[in-house]
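Got a structure for you, written out below as structure tokens; questions coming shortly.
With one protein chain removed, the remaining protein chains of the complex are shown where they sit.
After this line comes subunit A, so read on.
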Amino acid sequence: MGEELLKVDGLKVRFKTDDGYITTVNGVSFSVKKGETLAIVGESGSGKSVTSLALMGILPPNGEVVDGDVTYKDKDLRTLSKKDYRKIRGNDISMIFQEPMTALNPVFTIGFQLREPLMLHEGLSKKEAQARGVEMLRNVGISDAEKVMGRFPHQLSGGMRQRVMIAMALSCNPELLIADEPTTALDVTIQAQILTLLRNLKESSNTSIMIITHDLGVVAELADRVIVMYAGEVVEVATVHELFESPQHPYTKGLLDSMPKIHDVVNELYSIEGTVPNPAEMPQGCKFHPRCPFGDEECVQTHPNLLNVKGDHAARCIKLAKKELVV
């Protein structure tokens, strides 16, 4: 570990809407190191999925990257030609999505969809790709792989489809796997199986994983390092251990407190008051201040920078600099 595989610096993404432009990712910086698993955590609307789509260069047509650098190995992805970008997509960097039910094309067989990236990136013949596809399906725990290759997506369960998606994403041995909420849409038992699958992948290969989730259980299970996002910004960066041991940002603390603990008897679960602000009506100053229990006049006035706490642990809160915050 140590060598940087992907570096994102000051990424800014905006969307064109009927009411003008809305910035959903505002100056996000982080890096993914070789072989590590990085979790990006945040509520819905915090910009975590948009960040991943921007990295892949597959933002919806009304979205665009307006600022920042995305460097993969030595390549500047933002200035890469469309053709060279396509060579990276699905090959060096691949992605699995939240909704396995709709992420596969309903009119093509599993085999067709699995062979596609293999024939495209590895230059395999149809027959070779078929054999590799079967092998990939076996690797993700599908026993009757030959049969599944001939099936259509609607003939498979959600868990099976997510396995197929993972097999597809891993088929060209990517250096980085982006998993956007890969377990959210699945049953709890299936969630556990998919997580095991990802952990095995992490342990058995040198593939870096960037996992996007709002589930802190998933984070604890898989991640080496964590980025907490709020309202399009990174609000805290830490190793998984540091984050759970000593969260610095009030938002992170709130997230951790809202996780029910199995031994505590409580009448009411904790939740952070309010909701993520609408990107069109971002609060002044610190974007979290309207929901922050420590928020005061200064928080309304000043937009805080990311502040190093200890080593690589950083958080975006002005109270930290003044040591006013006891968390």
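As a working rule, a residue touches a chain if its C-beta (ideal position, glycine included) is under 8 Å from a C-beta of that chain, and two chains touch if they have at least 3 such contacts; residues count from 1.
What we mean here is this: contacts and distances are computed from a predicted model.
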item	value
Name per UniProt, for the chain absent here [options: "Glycine/D-amino acid oxidase-like deaminating enzyme", "Metal ABC transporter", "Peptide/nickel transport system permease protein" or "Cytochrome P450"]	"Peptide/nickel transport system permease protein"
Touch with the omitted chain, as defined above, among A:20, A:106 or A:311	A:106
Option touching the unshown chain, where A:42, A:68 or A:117 are the choices	A:117
Touching residue (missing chain; options A:95, A:134, A:149 or A:315)	A:95
Residues of subunit A (touch criterion as defined above) contacting the omitted chain	53, 56, 58, 60-61, 86-91, 94-95, 97, 99, 102-108, 116-117, 120-121, 152, 154, 165, 168
